[in-house]
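Missing here: one protein chain of the complex. Every other protein chain is in place.
Let's turn to chain A:
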Amino acid sequence: MEAFIKQFGIDWRLLASQVVNFLLVLVVLRVFVYKPISVLLRERKERVEQGIAKAKEADLRLQNVKEMVRDRLREAEAEAMSLLGDAEVKAKEREGVLLESSRRKGEVLMQEARRTIDTEQEKLRAEFEREARTLVRTAVARVVEMDPERVDDSLIEKALTGVMKHA
C-alpha cells in the first residue's frame, strides 16, 4: 500500500487542497452562476406565464366583446326590422288615407265636371233652341213671303241644309 501511495504520489495535503479547490469552484459558481441564472429563469418563466394568462384574459375579453357586439347587432337588426314593419304599416295606412282622399277629390272633380258638362249642355241646348227658333222664324217668314206654288223642292232642301248647319 505504501509503495502504491508513493508511486502515485498520494498526499493527504494535496487531496485536501484539491477538495478546497473544488469547494471554491462550487461556492463561486453558486454565487455567480447558479443562483442568478435560476432567479433569472424563474422570473422569466413567471413573466411568460403572466403574459400567457394575460393573453388568455384578453382573448376572453375579446370574445365577450365580440359576443356583445353580435348581441347588439342582433338587437339593432331586430329593432330595425320592427321599425321597418311599423313604417310599412304606417305607410300602408297613409296610402289608404291618401287613396281615399284622392278618390274623394276625384269624385268631387267628377261631379264638378259633370255639373259643368250639364251646364254646358244646357247652354248649348238653349242656344240651339234659340237658333232653331230663329231659323224656323226666318223659314216661316220666307215661306209666308213666298208663293206656295213657287216653293219648290230645292228651296225646301236649302232650308233644311241651313237648319242642319246651325245644329
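One rule holds in what follows: a residue touches a chain if its C-beta (ideal position, glycine included) is under 8 Å from a C-beta of that chain, and two chains touch if they have at least 3 such contacts; residues count from 1.
One rule holds for everything that comes next: contacts and distances are computed from a predicted model.
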| item | value |
| --- | --- |
| From "Glutathione transport system permease protein GsiD", "Transketolase family protein", "ATP synthase subunit a" or "FAD:protein FMN transferase", the hidden chain's UniProt protein name | "ATP synthase subunit a" |
| Which of A:L15, A:I52, A:A91 or A:A113 contacts the chain that the document leaves out | A:L15 |
| Among A:I37, A:A55 or A:A126, the residue in touch with the chain that has been omitted | A:I37 |
| Positions on chain A where the hidden chain makes contact | 7-11, 13-19, 21-22, 24-26, 28-34, 36-38, 40-41 |
